[in-house]
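If you scroll down you'll find the structure; I have some questions about it.
Only one protein chain is missing from this complex, and each of the others stays in its spot.
Right, chain A next:
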Amino acid sequence: MDNGQKTGNGISTAICGTAPVSAEEIDAICAQFGNDKHRMLDILREVQDRYRCIAPATMDHIAAATGLTRIEVEGVASFYSFLSLTPKGRVTIRLCDDIVDRFSGLSEVACAFEDELGLKVGETSNDGAFSLEYTPCIGMCDQAPAAMVNDIVLTKLTPETARSAAQALKAGRSPEQLISDRFEALTPSERALHMVDNNIRHAGEVLLGPVPEDAGLAKAATITPTQIISAIEESGLRGCGGAGFTTGRKWRFAASERAEKHFVICNADEGEPGTFKDRVLLTERPHLLIEGMTIAARAVGAREGILYLRGEYVYLRELLLQVLEERRWRGLLGKDILGVKGFDFDIRLQLGAGAYICGEEGALISSCEGLPGEPKTRPPFPVNRGYLGYPTVVNNVETFCHAARILDKGAAWFNAMGMEGSHGTKLFSVCGDCLNPGIYELPYGHTVWELLAMVGGEDAAAVQVGGPSGTMIARDSFHRKLTFDDLATGGAIIVFNGERNVLEIVEYYMSFFVHESCGYCTPCRVGNVFLQKAIQKFRKGLANPEDIDYLKDLSGTIIETSRCGLGMTSPNPVLTTLKNFPLVYSAVIKPSKDGIRDTFDIQSAIDGARKIAKRRSYIFDKDFTQ
């Protein structure tokens, strides 16, 4: 998973401008996290921030301090794409390489950066000042092309703004100063809003309309945990991250598990390309989120919680820490919350480090435990044995926010919205070829046509519902409804007009899954590569009719034999376009002539040998001497 980690130029640590690693400093960093091996990701992030890399000697030291072996530390360090074993520039520019960014002029922006910095994407400058690289979707598709500059986010980039940013950085200005000259004086919330527009286009009744402060929590404090769970069950709330498991049942399972401790984890690792609803909630409704987590804690009897924030949203860290601190101070977190004896709960913020797979429940728990973000075998399910082996509730940001509102306004109020089986409202993050990309909070049950009319995307030729792991539909399916039972989505709606090449989109999404597969299951690790190669064949016009069957067979194998949701959904871009855009495929296939494969190119196959032997091929090259 380290496409972004190649630092060309063969620079050594010494000239990369990194300070020599001091043993005391490493010790201090480890001590800061209690020398706890479960905080490995925090330790490594800290080391990465300070030294711009995790050097081999450092790993030995960290291993000794935390009681692990060197290889365990390296296993974590090499897993996450924001951690690097070779030195990164003091300023690391990560260009968001999503398909929406590509369609919004990413390549011109990349050229502008390359030109100004004198680097190619993937390289680090010789003086160790800059690294330039691509990273998958950073959750800014409504304002693409976007980039991260260290912990700062730049949006709506043009070649001109990219040039001026690069020039300012070269002139010694800090990334923060790119946002505002008085960045230091801004509050965390102002900083976030200076960097990123939230583009709330339609506020619904539940989340983005007026929300009274902590009314749900006040209600929860007066009723029993069982009553809380019953309320959530009666509301019909289902998980908003994509899978749609009934939230009340999840909480009931966890609550009924006898254990010394219970945990509540919020999944704010929104990595599905095209999804950015949690970003908006984290910025606009952070108190509501923590309120929901606190209610869940009371419901299942948890005293500790974790807010897992994706590494790409590091710009929200200060804001969230401030909210947590404020709530501790106001008695809404900590001991005896709202004066209720024994209602103790506190939350730590866990930052990820650039791994899509960590949005998968089990992988997210592994990541919180300081391990590589690999999914866990199920059963046992997290509600039975999750974080550190204790019963754990993992819910999406939006789910917790809904839960808090349900406690305030009652289950019946929530249940009445939406449709049978899909109650309440849903945040849709819309991006791509439409006039008004942004966030729409709507009750479940609208058709795709209705949503497209709202966003100004009526001329869409294709809509990707639910991101790459979801479904791509054509105009003949726009009458379908956005519900769990028809078109389920974690929120991503990506609109493509008739000028976009469907196969290019599919190939991009396959490359995304190739990059993000954790590598544990061979069918997913290898199969997705084969799928991507097969799609390339179609794009080159070299595919035969049998290749359609090959795509279907291989997709079936990957889905059946992978253990987590990534492999079970990664063939979806291929399968859903085969189903909904059959003409796109049939237009480019042709039977091979004489049974000879067009995909095998003899000229490129012998080119290397021709150069080594310094002679022509007697079989395949013409003799021009005669």
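A few remarks follow.
Throughout what follows, contacts are C-beta pairs under 8 Å (C-beta built on N, C-alpha and C of every residue); 3 or more make two chains touch, one makes a residue touch a chain; residues count from 1.
Here, contacts and distances are computed from a predicted model.
A chain of the complex is left out here; the name its UniProt entry carries, from "Coenzyme F420-reducing hydrogenase, gamma subunit", "Rod shape-determining protein MreD", "RNA polymerase sigma factor" or "Phosphonate ABC transporter permease", is "Coenzyme F420-reducing hydrogenase, gamma subunit".
Interface note: of A:R173, A:R378 or A:R597, the residue touching the hidden chain in the full complex is A:R597. Where chain A meets the chain that is not shown, the touching residues are 592, 594-597, 599-600, 602, 604-610, 612-615, 617-620.
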